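A single protein chain has been removed from this complex, and every other one stays in its place.
Each chain carries a letter (A, B, C and D) given by its place in the written order, and its residues are counted from 1.
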Amino acid sequence: QDKPLFGAILKTPANPHWNAMAAGIRDAAGKLGVDVVVSTVESESAAEQQLNNCESMLLRNPKALLVGAINSNILLPCLKKASDQGIAIVDLDYNLDRSIAEGAGVKVTFTAGNDGAVTGGVAADFIARQLGADAAGPVLVLEGLPGNPVGAARGKGFRDEIAKVAPKLTQTTLNGDWDRTKSANIVNDMLQRNPDLKAVFAANDTMAVGAEEALQAAGKGDVITVGVDGSADAIDSIKAGRLTATVGQFPYLVGYRSVELLAEHLQGGKALDGYQSTGQSVLTRQALEQKTDAMIQYLR
Amino acid sequence: MLRIANIEKRFGPIEVLRGVDFDVDAGEAVALVGDNGAGKSTLMKIITGVYRASGGEVVLDGRTITGIAPGEIRTLGIEMIYQNLELAREQDVTTNIFLGREPTRRIAGFDTGIIDHAKARREAERMVRQLGARVPSVDIRVGNLSGGQQQSVAIARALTFSPKVVIMDEPTAALAVREIEHVLQLIKELKGRGISVILISHRLTDVFEVADRIVALRQGKVIADEKTGETTMQRVVSHIVGAH
Amino acid sequence: MLRIANIEKRFGPIEVLRGVDFDVDAGEAVALVGDNGAGKSTLMKIITGVYRASGGEVVLDGRTITGIAPGEIRTLGIEMIYQNLELAREQDVTTNIFLGREPTRRIAGFDTGIIDHAKARREAERMVRQLGARVPSVDIRVGNLSGGQQQSVAIARALTFSPKVVIMDEPTAALAVREIEHVLQLIKELKGRGISVILISHRLTDVFEVADRIVALRQGKVIADEKTGETTMQRVVSHIVGAH
Amino acid sequence: MAMEHRTTAPAPGLRWTFAHRRGALRIESLVVLAGLVVAMSLSSPVFLNVANIFNVVLATSTIGILALGATYVIGSAGIDLSVGSIMAFAGVIGALLVKTLGLPWWCAIPGCLAAGLLAGWINGIVITYGKIPAFVVTLGMMGVARGVALLITEGQAIYGLPAPLLFLGQGRPFGIPMPAIVFVVAAVLLHLLLAYTRFGRHTLVIGDNERGARAMGVPVRRLRIKIYMLSGLMAGLAGLLTMARVNAGDPTAGMNFELAAITAAIIGGTNLFGGRATVFGTVIGALIMGVLQNGLNLLAIPTFWQQISIGIVLVAAVWVDQLAQKDKE
Partner (left out) sequence: MAMEHRTTAPAPGLRWTFAHRRGALRIESLVVLAGLVVAMSLSSPVFLNVANIFNVVLATSTIGILALGATYVIGSAGIDLSVGSIMAFAGVIGALLVKTLGLPWWCAIPGCLAAGLLAGWINGIVITYGKIPAFVVTLGMMGVARGVALLITEGQAIYGLPAPLLFLGQGRPFGIPMPAIVFVVAAVLLHLLLAYTRFGRHTLVIGDNERGARAMGVPVRRLRIKIYMLSGLMAGLAGLLTMARVNAGDPTAGMNFELAAITAAIIGGTNLFGGRATVFGTVIGALIMGVLQNGLNLLAIPTFWQQISIGIVLVAAVWVDQLAQKDKE
């Protein structure tokens, strides 16, 4: 019982992103001699279940919580209690809105990962570079489940940036619900409306791969398709010359770094910057094959 | 008292009733006879509002009641024992007997909607006993009762709330001998109390025992309307089977 | 031929049958009478395998058939007309008559499972006509038929497949006069062809017309088993109501 | 339909004993729940902590409240797929009133409830007067209520409610979470309504034989509308409590809750085809689900294994329940 306990409250392991994150957390904890309990939920929409998990977690008296909240507010009542008990809180992947959280009396020690708006912007820059700043034509944006803040932030970041760097591209946004088949169907429908589709940006890799397969089936493999994350299937698809790129998030690294930083902070009381970016990079076939990017080692 | 005027009923392309007229006086028992599929049950369901007539009207005490909801018609005093009984199989005998007429507790004249189950149960037991029916308990699920027991429940239900007119669609079909006697006795009592009875039955002996008048329906039309005393069993049978 | 030996049946705490014995010979018509709730239908459902007996056995031609599935018992030649008819209301008359016995097309001796609907329809029409039943069409949904018409369908179903034993649970309850005559006639014909009949009926005139023997059940026990010729209507009534 | 009929009828013995309670107590399910509790407390020491027990009831309260409505709806041979969405819609309306429009905090209470009632009323009207299967109508409402909630908020939760309102969701008088209290009170009231009033009796009767009920003068349409309104009201209440609990009107709340609510009712012995339902059973059903989820979390079972075990244990629980109800044909 002398080992400190960290609780991780993540989303669903059915999304490989959170599996990799959990792996990073566990590996770092193992290295540092910290106990971790990871709790996850069944689906991307199981918000209340996550709140219940959080409340159960407090019964274990953890030293710190690593939180990947399903939305920016659902966990606040529980996190407030945690803050009051002096438990350190790490926000994974910018899922908490800091101003709201602080307004609710939740003290966030630091935020790790990448801001969705920035991620969307990175993808937009990449696509604009591929197509050229003067490119004109339709672009499809696939967000996640309706109302999901991560998908919405990535989509918004993308749209804002495209408007700046390639203003002649016209954008259509639809919700792919994080679902492969639904995204494939939407792409098919879009191709009817806009046979000259130029690019697809999907807020995660599952949707991106689904979209890409629909494009391949329609003989439109040359449409630029970009996802977000760096999940194994997306990497395989990129290597196979199908998916154009993904904006790698390296969740393993996010989890690993978070535990490291947290442990240092708790031991030494070392002051931390409130935002700990763990970096993201656009992974293309070229980058993957030539391993030009040092981050590639963190792919899981 | 109850007048049925030119009632027609079509189910899609099928004409089931083609202009039926007859009256029932207070305290009179009219038997409605006819072959299977003649339209007897359909006609009665039109009276109670379960079916909507395609034409014609039903008049009770001078008031047209066609088109009114079954619940209201029941409130006006027309009770019916349906051929298929229309019981709620999952519910107990008491609930079935008091269905739609549950005695509720009132507080300061205000209906609380709370069922006075003890009272309902007592009354239900009384009715069942009065019918001489062999129902093991009024707390039993109706679906577990025998055919005749179920029929007794349906009869009890129709007679619990002193109606003006009672329509009985083959009320004795599943009953045993003694129970049949009870029902016939009951019909006579009803008549004595000025209550009208329309009896549908294929048991002509029963019909002749209690009915004052016999109306025969054939293929959706009245083909005979005769006083019981002025006709014979043979005549009625021939009306039914259409022998003339 | 059919022997019922010491059959008992409990539903939870309620004892419905308390050791019933009787036999039926080939070509014999046995009437089973008794008050409402005496246990007649329950006993018959045990014979056809719908209910499982709590004790005792049923023997057909020397073979114990208790515990066998209803489908198999039907294949062994016992047909039953259930009191509640057990029709599939959403299906048409043909489907109901041939339920479980659909004629199918065979290709090279192999059963394709494809129903020969034309044949079934033809046969169904023939059966219905033979019963003298007034069913408008065999393509009609059974739920839309009148009470008597439904009963005719159930009767037709039981008689279409030359059974060894036919159990009839109040087969004439909803039938009109002429149709009743038909059914009684039919029972006599069945007897003539060596088919056994168990008839449950509250219409004692009918019972006396067709039955060779009368078995009276009271409170789950046989209290009389008499040849029709050697008893009287009064005696039977007193058995039923328990007057002695 | 006969399947369900066969499997959930209370044993005659019990039914008789508790006859005038209308079979309102289901001993068998209680046994299953108790078994589950014992198993959980053997494997996790914290399980029987008072705080954890309250946790379980708290976690059960939302689904439980929806399941109370589902008990009536399914008992009347209907179905309501829209409760999860109505819950989100009601929460959004409540938050909108007090946060965006700045009305006094208590306005959220009638606001949420009225939003739920309204949605339920529309369900009821369309089902009865349009003669459209409840499945289709409430599925439509599921899309409409969710869509409207998302539209109003542009997909963004309305965060930050007045403190007195938060008490409804986060307060713990005597240490007991408010939503748990509300759940229990609602359950008791709806139990009394179902078991002792004309409304409750008629609800089951129209689920059993609608035509017969109509013939006997039960105002079937009016009743049916009321039943869907009750279900909507419960959804509104769940929306209110959830909003107060998470301090936000969230348009994505209650996703897939309709299935969980129906499941709780069915596990509790409600016949999917109508005619048979008890509030007591539903509460047990909801608690069985809550205990299971909580226990597996305490044991830190990984999510995939949780899904598998919940699936198996639910089936097993109903199986034991039905084994306990021997003696029926």
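One rule holds for everything that comes next: a contact is a pair of C-beta atoms (placed from the backbone, for glycine too) under 8 Å apart; a residue touches a chain by one contact, two chains touch by 3 or more.
Remember, predicted model here, so these are calculated numbers, not experimental data.
For the options D:99, D:146, D:226 or D:245, the residue in contact with the chain missing from this view is D:146. Considering the full assembly, D:136 is the residue among D:39, D:136 or D:299 that touches the omitted chain. Summarising the interface, chain D meets the missing chain with residues 1-4, 6-8, 77-79, 81, 126-127, 130-137, 139-144, 146-148, 150-151, 155, 206-207, 209-211, 224, 256, 259, 262-263, 266-267, 272-274, 303-308, 310-312, 314-315, 318-319, 322.
For chain A, the residues touching the chain absent from view are 12-16, 18-19, 43, 143, 146, 172-175, 178-181, 184-186, 188-190, 192-193, 206, 209-210, 213-214, 216-217, 231-234, 236-237, 240, 242. Interface residues of chain C with the unshown chain, by the touch rule above, are 48, 50, 69-72, 74-75, 80, 82, 85-92, 95, 99-102, 104, 112-115, 117-118, 121, 137, 139-141, 144, 157.
Definition applied: only the chains that are shown with their structure count from here on.
The centroid of the Cα atoms in chain C and the matching centroid in chain D are 46 Å apart.
Between the Cα centres of chain A and chain B there is a gap of 71 Å.
Chain A and chain D have Cα centroids separated by 34 Å.
Counting partner chains per residue, chain D shows two or more touched chains at residues 12, 16. Touching of two or more other chains is recorded for residues 144 of chain B.
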